[in-house]
Structure formats: structure tokens, C-alpha cells
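Below you'll find the structure I mean.
With one protein chain withheld, the remaining protein chains of the complex are depicted in position.
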Amino acid sequence: VGAGQGRPGDAGAIFFLTDYGQLDELAGVVRAVLARLAPGAPVVDLTHDIAPFDVRAGALALERAAPHLGPGVVLGVVDPGVGTSRRAVALAVGAGRGGPAFLVGPDNGLLVRAADALGGVRGAVALSPVPGEGHATFDGRDVFAPAAAALWRGEELAGLGAPVAPGDLVRLEEPRLAAIDGGVEAEVLWVDRFGNVQLAATAEDGRAAGLEPGGGLALFAGSASWTARFVRAFGDLASPTAASRPELGVLVDANGRLAVVCAQRSAATVLAVQPGEMVQVVRAERATP
Amino acid sequence: VGAGQGRPGDAGAIFFLTDYGQLDELAGVVRAVLARLAPGAPVVDLTHDIAPFDVRAGALALERAAPHLGPGVVLGVVDPGVGTSRRAVALAVGAGRGGPAFLVGPDNGLLVRAADALGGVRGAVALSPVPGEGHATFDGRDVFAPAAAALWRGEELAGLGAPVAPGDLVRLEEPRLAAIDGGVEAEVLWVDRFGNVQLAATAEDGRAAGLEPGGGLALFAGSASWTARFVRAFGDLASPTAASRPELGVLVDANGRLAVVCAQRSAATVLAVQPGEMVQVVRAERATP
Partner (left out) sequence: VGAGQGRPGDAGAIFFLTDYGQLDELAGVVRAVLARLAPGAPVVDLTHDIAPFDVRAGALALERAAPHLGPGVVLGVVDPGVGTSRRAVALAVGAGRGGPAFLVGPDNGLLVRAADALGGVRGAVALSPVPGEGHATFDGRDVFAPAAAALWRGEELAGLGAPVAPGDLVRLEEPRLAAIDGGVEAEVLWVDRFGNVQLAATAEDGRAAGLEPGGGLALFAGSASWTARFVRAFGDLASPTAASRPELGVLVDANGRLAVVCAQRSAATVLAVQPGEMVQVVRAERATP
């Protein structure tokens, strides 16, 4: 946001997500490259602790963040295929809604869910290889950050590489979700730091299955089952005490999805589930014991 | 601090502390909200690794940081009561000393110790609920960040909600500290990354009990005791070698409190203590073996 350099004040930020972790200087070196090539650009670290190579987890995190991002460029790098023939891409998304205009990263499904949340892919290019570089192990530094910086500076997408048809971009499988008798069966998308278990089902999916705040529920995962309540907020659940087991709840979380939660305890530990596993949420009166 | 947008150059920074951890994008999404609602605001991450729900640890970290902060707004979120009837608050503190003018967060004791260190609470409001939001699980994103951004932009505190009497704010219990024969008994406030054990006793508390640099000490915790020396710096302690056990010291730490330390070793491991436990520091000649 400097005066007399970089972009005018409305260029927004560069939103940065990777699986680089924080033990090494990898994310830091990319930040330095951005500071050099896009001086004045605010860099907003979303997270760098996506599990190594977990493209799906990165894609879901970007999708959750997308509605809250202001103008700018998304730089996402979770890239098990670095140094293979996978494409490096930059995507233009629907503008006019105040969010980011571009996403940059590998063409492995990392970016497309967020792009859809930002209005859909309007254009895409395969980033041209960097001339003269002998190695191909740190594309975040050598390929993606320079492209993100160029877009932030106002360069044209078309100048960064050859066009790619949006329909040719790699997409991840949709999260698994099914209506079942008296409720929904849904994939666990995310377990957050607090142990809240986000499911693929949205509030609307829940309503369609007759799941509404106030109702008693049964939860099934693996060969086990639990009772729970559909609540509006953490505060509706009994706080754990020495004498009582923690109470499980289901609520509509901050991303509009159903989540299994537990006041001040990890619901993921109670259920012993992790992302990719299935959970059934059923109205109590329909649960066959 | 851009030209032609946001606040003038003297608006300072937004100082940001949470228990969100860094594995998820939670802190990152809040940073994105700040970048959108307070464009140009430098966001200074204090830490996001306060233990989940540990309001006391967060309050002590903010208190330690407070004297070193420049102008701006403190945004603190350690909030086990999110979605309950606990208030969300913004506090105005004594200005004129170059530090932050406002603190924003839950009314659970997180902010008040830092506010006291910044000149005391001069005014407070209960933040008005966000209209139209159906969920109440991510107030950092939906309530606290927008309020912090508004204050950074120069909006009036009174416009953010109904006044709260400073005396009605929730306060944490004071750390435990007592004079004992020949020394002090003090609660462990903090164990830092290096294993240094900060006690509730200040340098002045130590002097009042006859504890001064140069003296021999005895330390008691649980049923164990150790000898130690009151030193001025880590460098006064013998470095550990293969042949020698590490030497324990007590010094006045960078926050003006007594701390039990060990050169290049964790004193917390030697003493096997953690925050909330009590340690006695006694002049060696007064320690009854």
C-alpha cells in the first residue's frame, strides 16, 4: 500500500496458504519473494500447516476462507506433484463482489473449490516454465509467487501463459453425502484445533432431512453410536464437570455446515473420527437402537 | 498505513492474540477480515498458540506484551464461552502514553490485566450483536474483528454498543503470592519455550523479602528442593557439561518478575512444575534442611 510504488491502494492483498509448515524457512522465503516482487502488497497468511501433500485439506480450507477474503490474489501451494508434468495455473474468478480476482497454484484441485465459491473460473492459463532454472523442487518460490506478484501488480493473466479451458482443470471428488432414513450420512471434512467435527452436510441438507435445532439426535460412526442434541451454539451444551460426561451437540457451524461439537472438549476424540470418515446424524425418534 | 485510504499514518497497528492455533485457517481468516475492513492496518500477530480455552494464559501474555505495544488496537480472543451469554466488549484505556487506545474481546478476564497495564479502563461497551447472523461460533471473525477494525478506522467507541461500567467487567483471580520466612512463595505464571519458569513475584517483592542478586537460594516445589543462585543473567550460570548437572538460577526476567532459569536447559523440567503450581524461593541461610 505504499505511495509512489507498487499498485494503487485498491490492489488488495495476497492470501497465502501452503503445506510448508513453519519449522523451516520455506514459507518465509516465499514471503520475501512477494515482498521483493510486489512491494507494498499486504501478505495475509491463511495457514501453512496443511498436512504435507493433503491437497483435499488445503482445498477445503481455501473454500472455507474464500467468502471472507477481500480483493487481491490467492496463492495456494499444496503440491505433491512438483517436478512432474502437472500444470502450474493461474485462474481468474468472478469479480464484482469484492473478493480476490485471481488464484495461483498447482492444477491438482487445490484451487477450484475456492474459485467456485468466488464466482467460478472465468479464465485460466498454464504458467510458462521459468527460463534458465535447473531445478524444479520449489515452485512456490520460483513459479507461483512470481505469478501471484505479477497479477497483484496488475499484469494481464493472458501474459502469464497459454490458455487452459476451465473444464480441463483438475477437480477433486465431491465430498460424500447421502440422505438416509431419518437423517443424513456425511463425510467428515475437517477436525479443527478444538476438535469440532465439520461434516459435508450443510444446514440446508440438514433441514431437508428433518434435522432442526432443538431436536434429539443419534450419531453413528463405525460400529458405535451416541446421543446428541441439535443446538444453536456451544453455550446450549452442558459444560463438562468431574461428575458428568461431556454432552455432544450438532450445530450449524461458522461455514454453514453441520458440525459435531462438545463444550470445551474435543468431539473428534469422543467420536474417534478423522477427515474422510463417515458419520450418520439421525433424528432420535428414527434411530433404531 | 497507505496513502489515500484507511486511517492516517498514526493509527498504529492491530495486535492480535488468540488460542486458534496455526493448524487451521482460523487466525488467517480473521487476518483477512481485518485486511478487508481496515485496509492498510498493520496486523501484528502476538501469538495464536495460547492453550485452547486458557483465558488466564492469554491474559498474562497480553499483560506481558502491553508495555511494548505502540499505538493501535488489541484484538484478543480466548473464548470458551462463545455462544453463551458472556458479553463481547471493547475497552478504552488510558492514552497519552503511546500505547494502544483500545482492546477488543470477550468479557471473561482476558483483557483487563493488559488494560490495567495500559493505564486502566476508561470506558467500555458491550458490542452489539451482529444482525442477521444465524450462528455464533466464530465471534473472532464475525464480532471482534469488525469491532477492532472499526476502532482502528477511527470510529467512536460509543457507537459500537451499550456502555458497561468498568467495575462490572469480569476479572480473573490475582496470582497467588505470599511472603514466607526468608523469602516468597509464588505461583508459576508462565513456562516459556526455553523452560524458564516465571513466578508471580516481582523484583520488588523479592527485595522486600531480602532476595537480591548474589545470594544463595533454596527452592521448594511439591516435596522436593533444590539449591540455586540469584544471578543477573543467564551468563552467570555454569553452562551444562557432560560431567555436571545444570545449575539453577533465579533472576529478574524481561518482565520484571522473578524467574527460575537454567543455562541452555529447561528449568521447568528440572523443577517439574507448570503454570498454576507454587514455588518457594528462600535465602539459603534461612532454608531449614
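When the chains are written out, they are named A and B in that same order, and each has its own residue count from 1.
Basically, a residue touches a chain if its C-beta (ideal position, glycine included) is under 8 Å from a C-beta of that chain, and two chains touch if they have at least 3 such contacts.
It should be emphasised that the depicted structure is a prediction, and the values quoted were computed from it without experimental measurement.
Set against the missing chain, the residues A:39, A:98, A:120 or A:256 yield one that touches it, A:39. Residues of subunit A that touch the chain left out of view are 1-5, 20-29, 31-33, 35-36, 39-40, 52-53, 80-85, 134-138, 141-142. Take subunit B: the residues that touch the chain left off the picture are 1-3, 9-10, 12-13, 15, 17, 22, 42, 44-49, 61, 64-65, 68-70, 98, 190, 192-194, 203, 232-236, 251-254, 256, 261, 264.
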